[in-house]
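The other protein chains are all here in position, but one chain of the complex has been omitted.
And now, chain A:
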Amino acid sequence: MNDLLVADSVSKSFGSFKALNEVSIAVPKGSIFGLLGPNGAGKTTLIRIINQITMPDEGTVQLDGQPLKPEHIRDIGYLPEERGLYKSMKVGEQALYLAQLKGMSKSEAKSRLKYWFDKLDIGDWWNKKIQELSKGQAQKIQFVVTVLHRPKLLIFDEPFSGFDPINANLIKDEILQLRDEGATVIFSTHRMESVEELCDHIALIHKSNKILDGKLNDIKRQYRTNTFEVGLQSNNSEAVIAEIKNKFEVLPATFKNLNDDIKLNIKINEATSSNDLLSFLTSTAEVNHFVEVIPTANDIFIQTVKNN
């Protein structure tokens, strides 16, 4: 069993509105799985089904090879997009309460909390009320509460919203460390740069349907356009450009480079290899920049959503 979580053709309707239409995903153990999609695509519904907040109309969800059972909530840590804690409750008391609801004993929860509070350097917040903390501070508490019971599966819905870059980085490192310690992470976001940084698998949900999924690198390969970003130096720029245009499809390019002579995006066809292009270029001018244009997650996201 290599997949921790398997959802098999899950459908869910609210009245006449179909929120999920036969969506299947498989989340490999130890991966960081990006659940992507525009607003209202059905990501949150799927997450809620995994958390057993709502039940699917059709389809099954399996955790670690077993159909979802109420006991499984101990194995899942969930950070919802809509953050919230009891405002007038003290930080420590609240964290203890929430940990106990997840099935931890009080003493165990206490020692784990101490570990996390020390780690994030927030020990002196224990007796503060949530309403006395800033939004970012409260989110830190919420993060701790989510991961405290060492769940096998962590579900983060937009974990970085509300954090400053320093804290966002801190949380990102913690997520990576948790993954290294064996947790599997489902990560739902719109922020593609964090997808790029963190995720190894993604699934894209659009208008209640899954339209794309797989390893991020595989998908990128699938979406590659065989385009190369090229920077050239030559005394006779116009002649060089004309010569290239003659042989290849050329698009304008913008990138930062110390030299600012000729900047081009050159698309080659299947038959041509990158070496062919490079040797052609070296014969005509001096090459100081040569990179394959890899589609960003952002590009893939926009392109796929638009095409559907």
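In this text, a residue touches a chain if its C-beta (ideal position, glycine included) is under 8 Å from a C-beta of that chain, and two chains touch if they have at least 3 such contacts; residues count from 1.
Methods note: contacts and distances are computed from a predicted model.
Here one chain is missing from view; checked against "ABC transporter permease", "NADH-quinone oxidoreductase subunit F", "Imidazole glycerol phosphate synthase subunit HisF" or "Sarcosine oxidase, alpha subunit family protein", UniProt names that protein "ABC transporter permease". Per the touch definition above, the residue from A:K87, A:K135, A:R221 or A:K245 contacting the chain not shown is A:K87. Which of A:I25, A:I73, A:L216 or A:V230 touches the hidden chain is settled by the complete complex: it is A:I73.
Touching the omitted chain from chain A are residues 14-15, 48, 51-54, 70-71, 73-74, 76, 78, 80, 82-89, 97-98, 100-103, 142, 145.
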